[in-house]
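All protein chains but one are shown at their positions in the complex.
The first chain written gets the first letter, and so on, giving A, B and C; residue counts start at 1 in each chain.
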Amino acid sequence: MSGIFKGAFEPNIIAFLCNWCSYVGADLAGISRIRYPANVKVVRVMCSGRVNPLFVIYALRHGLDGILIAGCHPGDCHYLQGNYIARRRLVLMRRLIEYVGIDPRRLRVSWVSASEGAKFADLVKEMVDEIKKLGPIEQFHENI
Amino acid sequence: MKIGVYVCHCGTNIAANIDVVKVVGYAATLPYVVVSRDYQYMCSDPGQELIKKDIYEHKLDRIVVASCSPAMHEPTFQKVLEEAGLNRYCLEMVNIREQCSWVHMNREEATRKTMVLVAGAAARAALLWPLTAREVNVTPTALVIGGGISGIQTALDIADNGFRVYLVEKEPSIGGRMAQLDKTFPTLDCSACILTPKMVDVSRHPLIELMTYAEVVDVQGYVGNFKVKVKKKPRYIDTAKCTGCGLCAEACILRGKILNEFDVGTSKRSAVYLPFPQAVPLKYTVDKDNCMFIRYGVCGKYPACKKVCSSEAIDFNQKEEFVELNVGAIVVAAGYDVFDPKIKPELGYGLYRNVITGLELERLCSASGPTHGKIKVDGKEPRAVLFIHCVGSRDAQVGNEYCSRVCCMYTAKHAYLIKEKLPNTKVTVCYIDMRASGKGYEEFYKKVQLEGVQYRRVNVAEVYQKGEKLVARGEDTLLGEPCEIESDLIVLAVGLTPKKNAKDTSVLLRIPQGSDGFFLEVHPKLRPLETTSSGVFLAGCCQGPKDIPESVAQASGAASKAVMLLSKGKVLVEPFTPQISEDICTGCGFCIEVCPYEAISFKDVNRYGYSVKAASVNEALCKGCGACSAACLSGAIQQNAFTDEQLLTVVKMLSGDT
Amino acid sequence: MNLDKAKIEAKKMLSRGEVKYVIGYEIGTYGFRISPSFARTPEEVDKFTLSPLCANNLVTYLKVERSPPLPKGIKPSNLKVALFAKGCDSRAILQLIAEKNLSREDVFIFGVPCTGRIDPKKIEAMFPRVVSKADVVEKDDSYIIMIEGKDHPVPKDKLIFDHCRSCQYPNPLVYDLLLGDEVAAGEDYYDSVVELEKQTLNERWNYWRSHFERCIRCNACRNVCPLCYCDDCILERLKPQWMRRSVNANDNTVYHLTRAYHMAGRCISCGECERVCPMHLPLMKLYKKLEKDVKELFEYTPGLTAEEKPLLTTFKPEDSEEFIK
Partner (left out) sequence: MTATEIFTLPKNRMHAFLGALSGYKLYAPVLVEGVLLFDLITDLKKFSCDAALSGNPVKPPKALLFPQTETMFRFNVTRDVDISVGKDNEGERIIFGIHSCDARSFLIFDQVFDRDPSDPYYANRRRKTVIIGIACNIPGANCFCTSVGGGPASKEGLDVLFTDLGDRYVVETVTTRGKVLIKQVRKTNPDLMAECQAVDIQKALELHKSAEEKMPRNIDLDGMPKKLARLSEHQFWSDISSKCIACGICTYLCPTCYCFDIQDEAAPLSANVYKLVGKRVRVWDSCMFPEYTLQASGYNPRPLRIHRIKNRIYHKYKWHPENFKSFACVGCGRCIDFCPVNVDIVEILSKVKAIRD
């Protein structure tokens, strides 16, 4: 949790964005100067299909409060089908963490195209608000 | 391991919202970091020199640059590393402009985020290893989408450079908007006269394959090697046989019954038609939405057109065809739509017949237009004509905040033409701000005023009918008092908008649209012709409103960008192929299944004397998506530069933001 | 009797040198224990037994030490392995083939139609400290437990594995020799999973935590699993270290979540992981959940054919988007 002001809970969220759509979309949000909270930190991958769902477990275990994974819209994948495969994996992973009692809202998957800068910004705002409500991830608290 | 960290101010773009100095101080404490500096403009020559010097002096192994988006300057800094003898893939960039300083206004938060990102980048950099980009050949052919003046110019320039060009136009003829114009400002030369020769050049050019009445429906592949699927809509006319004589149109039983799009509805045509006399190709087209025979299977006893066509060009059995094109570069010259004034009903368009748009006036003025150049309202010549500026431009209410940049001048041209044709008619122009910035424009504006055209700074609120007359009510913003202006004809200076299907095109080519809906260039100043998907360039109004000279200039620019790519003949493909640890691979074949390019296959490897199957990659086929790495259960297959370890170390670092 | 049929065939194959060995079951060293039995000679086949106690999924032996270092000059044998396989075991075989980790011609399968197996934890709780070798026969809806010549009839459902009750595939889906007549499938239910799904997030978390914190990470669940065939498991890797070595509720959770995700669309519900767990972790509640989700979301059931592509390597454009926006 990144508390800038003492006490205030600032969710620490990691975002895996695909290089061709979502990362460009995030850049567009910047170019268009659309403001959104600083809680989300982006990791660039070539394709949402690169994201191994076990990254989610790893991130949660290391105390991240939320994980966002964004890729091209179904059908628009730069690599034809990466996002389709990612979708299956992540839908299952989300159900799995929910089943063991981790709030599934901590894992978000979205399709953000290169021209959806505004959507990306909204997505981040929404997710940050949501996770602020959920509070810091307690499950794996004693990290080290 | 020695890492250098470089944080860019980007003038104030970054420094204004991020405490760069603090970040640099922090970076110095990170593992392996031996140098950590900030600079005004890292991408500038001195900035680059700074990095090179450090690489030499401190024997740096890895470089972290925190600046703008890698989409912007990754190649720049990769080159720096190479010039200093480092492998270009030993660079890790941190996007602290587009994804930080430009979106986070709280300096403290933005700085904090930057520090954590830099920490992640440094950790990842330490785990990067040198890679060699692969060279792949470029298909020496270009695709130009859109046959307006921009597309035409682009196609001609590329072809004149000796490269094959496919020019795809969705209408039956090339020519685009310019073909609809009567005269062009400020020189008043006839639009057709300067455009038609170029159209003909296109049709005659040995290296240009013209595909009219066709649309791009799918684009796959990447810079240098795009696979494009084009849909050829059926014309129901065998273009090889059609002589363009026009007898079919004469004979068509729907003759004069169908609105003519080219004349923006100011005239009627047949179901089989030629958009305009100078059309290229000079081939007729059957409009399947209206043709009786196509709609109902019968047209009288026997379709009249078929009866009269001696060359038997009419063929109702034509089906739509799909053709696959391989091209190395794509230029998008998709053009624009004109603003639909119905969105502003207060101006009476569609309500009063004598409220028309500028484009409609163009057709009325045109000698080849429906009225052969005569301007009449209900058969009478208008005694007073009123022009209203900025319809659908600079107007937040309709969501177009931009200036369409051509309306002031084309209205001036219209006013002039009317004065020329009807010297006694009173011509008033209601403007908001007069913009005549182009070469010879201001002079033309003066000239028009001298012709007796009255310019009034009036903000028109509504238009209503008063007997025969139309009354425009508004506020004279110079006098600061309300005013009403009577006229017989009102011409709306409608603005330019993105094409209705711009979104589809954006998806098709994976090029972003700006907030205004026009396609987005990589950089508004320095890379106005390129898009974020490399190998795809922009020409003309699809990138934003332009007048003809600008469009032509940009078209030539885009052409030369494409030619640069094609003539280089090779492009570097990122070496983000996977590496396989054969001793870990279980041979389950998951990676083979998920690979969309069949780049992975089994090979027999010897494991302690046993022959076992293990995955093996064909780098030539691999496009580097990394799906295999995520599919692998044993972690045996790892994508270069995106290994589990390299990615997870970032996760770990970011997790430390507590 | 069916076992005899199998023994005859097994001896034949061994004496002809057609198989490396035959893997079956033999009465264990005490009480209700059953031991996997490797017959390398026709004589050793006589040890074989077949009873409701024979729960082990012998398919797991097709994956352990698949390529042991060979003495110089010795060539790896390419002989078949013959083994007994119940319905679930046969699905493991099919899944292994689908995942290219086994070829059909490498195994000879004695197909065992299965009416369910006895949960050793249950029977040893009911008959504690039984030293002498006991045996069990099935009779209608009950088991006759035979201890030191005394017979104790016990209703089946008191001793049978929970997951056997809802078994959908009691009959081998692939075999070379079927031992006995096919049996009827139980009805498909996920009561315990659904019941857990109904609880709140916190209740579920506490439920799993209370179990996971007991885990000693002995790896029995992983090693016994016929489909955990990586020679080098990512859970033991240090670069990157997916899971810390510390044994505590947190990292044990990581251990089981990782394994569970890796089993998604692959687990064939043989229940071995739960059977071998010395700490009584209700692992089948985890794996049944996966089975249920995979069925619901993708109409997919692993281990039914050798041709089907593994679930997570394929997709349908119309796949569920669920929460994705």
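The working rule: a residue touches a chain if its C-beta (ideal position, glycine included) is under 8 Å from a C-beta of that chain, and two chains touch if they have at least 3 such contacts.
Since the model is a prediction, treat every value here as computed from it, not as a measurement.
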Options C:Val59, C:Ile234 or C:Val276, residue touching the unrepresented chain: C:Val276
Option from B:Ile3, B:Leu30 or B:Val80 whose C-beta touches the chain left out: B:Leu30
Hidden-chain contact residue, picked from the options C:Arg104, C:Lys139, C:Lys158 or C:Arg245: C:Arg245
Positions on subunit B where the hidden chain makes contact: 26, 29-31, 112, 115-116, 119-120, 123, 583, 652-658
Chain not shown, touching residues in subunit C: 28-31, 33-38, 56, 60-61, 64-65, 68-69, 121, 125, 128-131, 210-211, 214, 216-220, 222-224, 236, 244-248, 272, 275-276, 278-280
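Just so it is clear, only the chains that are shown with their structure count from here on.
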Length of the line joining the C-alpha centres of subunit A and subunit B, rounded to whole Å: 29
Subunit B and subunit C: spacing of chain centres that average the CA atoms, whole Å: 58
Centre distance in Å when subunit A and subunit C are each reduced to the mean of their C-alpha atoms: 37
Per-residue multi-chain contacts in subunit B, two or more chains: 594, 631, 644, 648
Per-residue overlap in subunit C, given as positions that touch at least 2 other chains: 234, 242, 312-314
Touching residues on subunit A, where the partner in the complex is subunit B: 1-2, 4, 12, 14, 20-21, 23-38, 41-47, 49-53, 55, 58-59, 62-64, 72-73, 76, 78-82, 85-86, 89, 113-115, 117-118, 121, 143
Parts of subunit A lying in touch with subunit C, wherever the complex brings them together: 53-54, 57-58, 61, 74-75, 81, 84-85, 87-104, 108-111, 123, 139-140, 142
Footprint of subunit C on subunit B - complex, ascending: 583-584, 586-590, 593-594, 602, 607-610, 612-613, 631, 633-635, 644-645, 648-649
